[in-house]
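What follows is a short report on a single structure.
Up next, subunit A:
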Amino acid sequence: MISLADITAAINHWLYATLPGWAALLVEAVIVGIAAITLFAVLGLVLVFMERKVSAYMQVRLGPNRVGPGGTLQTLADTLKLAMKEGLTPDGADKFLFNLAPYVVIIAAMLILAPIAFAKGFQIWDLNIGILYVSAVSSLSVIGILMAGWASNNKYSLLGAMRSGAQIVSYELSAGISVVSIVILTGSLRISDIVASQQDGWWIFKGHIPALISFVIFIIAVTAETNRAPFDLAEAESELTAGFHTEYSGMKFALFFLAEYVNIFIVCAIAATLYLGGWMPLHIGHWAAFNHVMDYIPSSLWFWGKTFFLIFVIMWFRWTFPRLRIDQLLNLEWKYLLPISMVNLLLMALIAVEGWYL
Partner candidate 1 sequence: MIEEIGTTEAGELVINMGPQHPSTHGVLHLIITISGETIKKVEPHLGYIHRSIEKMCESLSYRQFIYVTSRMDYLSSHINNHGCALCVEKGMQIEVPPRAQVIRVLMDELTRLASHQLWWGAMAMDVGALTPFFHAFREREAINDIMEETCGARLTMNYMVPGGVMADLHPRFAERVKEFMRFFRSKMDEYDELVTNNVIFKSRMQGVGYLSRENAISYGCTGPTGRASGVSCDMRKIAPYEVYGRLAFNEILQTEGDCYARYLVRMAEMRQSLSIIDQLIDNIPEGDFQAKTKAVLKLPKGEFYSRVETARGEFGVYIISEGGTTPYRIKFRSPGFSNLSALDHMARGHKIGDLVAIMGTLDLVIPDIDR
Partner candidate 2 sequence: MSPEALRERLSNLTFEQGTEWPTATVTALDWRALAEEVRHTDGLEFDYLFCVTGVDWKTHFTVVYHLTSTAHRHILVVKVSADRSEPVVPTVSDIWRTAEFHEREVYDLFGIVFRGHPDLRRLFMTDDWNGWPLRKDYEDPVNMIKL
């Protein structure tokens, strides 16, 4: 079977054969750039539609079902609508920052796409500090949010942005420590190494209880980081403000909206990579026959399946739980999640040193 790695290798080979070195690199960069943007656009469309359908079925109703076959073109119609809307800038707003903010958020999200392994051998940039790079770049989106809140010239946007910022920065810690606990087991920050180390079983099974605890904490932390319910106080409809993106309309609002859904995809992709093996099929120890059968399912299917399963779980949270107040939210992080994750890290270190994992 032709794998994606083969296709990219073939294209690479052809380009370097026909064009001078620098031109080939340039063309490859352009291809990757276009592919990333397309992926973003398509992902945004698909995830918004998925959210609407999933929420609808949980709420005993149907969701979009008229535009296109089974409602699939609904998001496209919505995007066209948003593109045609008037983009208002409030009166006293800092124009430069106001216009820059959505782009900062989107660019931060796009940069994280680089080290993610979508299939076997199919990574944009397999750098040696892959997972650290992801952690670092995801913190940059806070700047975009604070910029948006400040530049809106609206007291309540600023309040919402501050709350959002506080929330994201706090939960980064727990997420980071959970990531570190898996890195301890793997011994490497490189994403391809992390996936390869799950050759004989995913870390969530091999790492036993500390890995399970780490997984749960990670999922909670990334739900908070992406401002999703039950941690969506900053953009709650029934509270007083609509958060940092109150004053945005038209395409800029669409960019924030898109960035939120792509962030969800990214964090679920990272969770899938760290805990569920990324593109690695389900292997059980050394059961060669079973593993061989599992290998027939293409690796990209494994990756997308796992990521979409986690996305479904995060969507499920939103429609099930009520919202936490800001003080309860921060309490949860600083008094519960952080201490638990630190103790868990120690446990994990103990397991790794003693070699108690399978």
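Candidates were picked such that all candidates are chains of the complex that A comes from, given by their letters.
Definition applied: a residue touches a chain if its C-beta (ideal position, glycine included) is under 8 Å from a C-beta of that chain, and two chains touch if they have at least 3 such contacts; residues count from 1.
For clarity, every value in this text was computed on a predicted model and none was experimentally measured.
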item: Candidate from 1 or 2 that touches subunit A, complex-wide; value: 1
item: Complex interface listing, subunit A residues touching candidate 1; value: 55, 58-61, 155-156, 229-230, 232-233, 236-241, 318-328
